[in-house]
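Written below as structure tokens is the structure these notes are about.
Missing here: one protein chain of the complex. Every other protein chain is in place.
Chain IDs A, B and C follow the sequence of writing; residue 1 opens each chain.
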Amino acid sequence: MAKGPYSDIVMDHFMNPRNMGEIEDADGVGEVGNPACGDMMKLYLKIEGDRIVDAKFKTFGCGAAIASSSMTTELIKGKTIDEALKLSNEAVSEALGGLPPAKRHCSVLAEDALRLALEDYKKKKGLA
Amino acid sequence: MAKGPYSDIVMDHFMNPRNMGEIEDADGVGEVGNPACGDMMKLYLKIEGDRIVDAKFKTFGCGAAIASSSMTTELIKGKTIDEALKLSNEAVSEALGGLPPAKRHCSVLAEDALRLALEDYKKKKGLA
Amino acid sequence: MDRIYFDNASTTPIDKRVLDAMLPYFSDFFGNPSSVLIEEGQMPGKAIDEARERVAELIHAEKGEIIFTGSATESNNLAIKGLALANRSKGRRIIFSDIEHFSILNQADFLTDLGFQIDYVKVDGYGIIDMGDLERKVTEDTILVALIHGNLEIGTIEPIEEVARFLKKRGILLHSDGTGTCGRIPVDVKELGVDTMTLSAHQINGPKGIGALYIKRGTRLTPIIHGGFQEMGYRAGTENVPYIVGFGEAARIAREEMGERMAHLTMLSKKLREGLASSIEYIHFTGHPEKRLPGHVSFWIEFVEGESLLLWLNLNGIASASGSACASNMAAEDEGGLKASHVLTAIGVPPEICHGSITFSLWKDNTVEEVEYVLSVMPGIVKRLRDMSPLYENYKKTGARTI
Partner (left out) sequence: MDRIYFDNASTTPIDKRVLDAMLPYFSDFFGNPSSVLIEEGQMPGKAIDEARERVAELIHAEKGEIIFTGSATESNNLAIKGLALANRSKGRRIIFSDIEHFSILNQADFLTDLGFQIDYVKVDGYGIIDMGDLERKVTEDTILVALIHGNLEIGTIEPIEEVARFLKKRGILLHSDGTGTCGRIPVDVKELGVDTMTLSAHQINGPKGIGALYIKRGTRLTPIIHGGFQEMGYRAGTENVPYIVGFGEAARIAREEMGERMAHLTMLSKKLREGLASSIEYIHFTGHPEKRLPGHVSFWIEFVEGESLLLWLNLNGIASASGSACASNMAAEDEGGLKASHVLTAIGVPPEICHGSITFSLWKDNTVEEVEYVLSVMPGIVKRLRDMSPLYENYKKTGARTI
């Protein structure tokens, strides 16, 4: 198949998203949206101690948004909160084999969702 | 052969010009030129009584100029002076099966050469 | 299975007959038509003349009213800039409809820079021009209106005749972009009353890289590409003989086969539309329900994002378009290029939904089996994407719709 604007990794995560779904009793939930782009991302975290033991997402958005969400959950599972907070959108984009310039904001969206979910967790725990 | 801008009659007269040459002892000679176009036409007439008994031409010019000269000599041979004076450039052009718009002036050139040749004759005869 | 090509609003495949007509002009008759005095230039010149006649016939114009350009885009540019510049002394205001193609709209800055002022006329929810708004926008200083004939994103066909009558009374020129209509539906420029009209070859199985412009006899128009004396002085440059011949052939075929094509497409799009309506909840069809291009089915689906839908359709072997068919934003340098479709915004679809639109544009070679296949995979794709959508999750929990 001829190559489109998306890398093979992006297409793989788009076609087979990892960790898609909800966590009913999530410890932290982050939801972000970009109305101009039309994307909406919701990230659910299960945290034990200071470690992310499970992560799931739901995303309304383009291929890049779905793949960024999927990749983000993969990258943070098993990480500590501090490690997860260091995850940059560039790292997500890089792990995906790059994103088209016009779609870089999708990885930013994932980073934002993660930050919000962790804040939500801290708030719930009375840590923030 | 595919058709160019010139009619078959023009091409025939261009390839096989009628009455090309000089008349050494011409009774009337007309020479006209159009420097912008680069054409130069010289018409020789042999006149007996008031009838044109022979006509020849030399022309430096494009296909239309050569064909117009050739056709003009054909059209006036055997005609009386008065008849010849009535020959219009439109008639020459028409006899040639038409000329491209940008080349109509070539038939005008032929008409002018004819007029000058007849004037020359009249002058020589002391008629003008 | 072969690919299913439902993206004929972006471009159509070349007709074999068109290609066959073109080929001799690459090799046997390769000459420059300006070289009229040598044999090599003469056949090409004759072929251009015949092609011009064919394109003229397609829209009931005279041969001398058709000029060939490098694209529909160029035709639109030549018409608007050319009419504007030629009529500068009469006034400086130009009206564009809100649903013009980028090849009209994106001229605005250039024209403004030259001292013109662009006003915009609204359309209704079906994309039909708002005559009341037009009446309000027209001023003493208005010289020109651009109104697309058939919009390729939402399928709507505009009431050009009515607009032309209105404008004629006021001495205002009308350009119409017929890219989507000429060769797809009957077009008679005299009945429509337009002053200039754009045609495209690649929308009707001709090659990409050639357009045409109808210029009503006697219309003054300033060329934008200057040089040698080609195309009656309106557009300089050595003629693209094979493509001109191809356009002529495509026009001939389109004219001869239009009746059967339209019947076939009407049947197919009815089936597709009804099938989608009955199998997918919360689907919204866009554009006018009747006054539309044959074979054109456009819609948006709640809780489903368009690019993902388009990608899944592609993975299932189906080619479609989302947003503006001709102007995908993906090539843009940055996020700023990712604008919601101006056509959908103009008909009142909220910006966050626009990206969810899909255009299926069918054409002569599409079949009932293809429609059935598309109908068979659509619900599954929609379900998959909805299951993934936080908007849908929210809707199920709270009943909140997208609109």
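Basically, contacts are C-beta pairs under 8 Å (C-beta built on N, C-alpha and C of every residue); 3 or more make two chains touch, one makes a residue touch a chain.
Being a predicted model, the structure only gives us computed values, none of them experimental.
If you put the missing chain back, the residues of chain A touching it would be 1-5, 63. By the touch definition given at the top, chain C reaches the unshown chain through residues 3, 5, 7, 10-14, 16, 19, 26-27, 30-32, 34-41, 69-74, 76-77, 85, 101-104, 106-107, 110, 113-114, 202, 207-210, 222-230, 236-243, 307, 310-311, 314, 319-322, 325-332, 337. Residues of chain B that touch the chain left out of view are 5, 14-15, 17, 20, 22, 31, 35-42, 58-63, 65-66, 100-105.
As a convention for this text, only the chains that are shown with their structure count from here on.
The chain with its Cα centre farthest from the Cα centre of chain A is B.
Rounded to a whole number, the gap between the C-alpha centres of chain A and chain B is 91 angstrom. Inter-chain spacing, taken between the CA centroids of chain A and chain C, is 39 Å. Rounded to a whole number, the gap between the C-alpha centres of chain B and chain C is 57 angstrom. Shared interface positions of chain B, i.e. residues touching 2 or more other chains, are not present.
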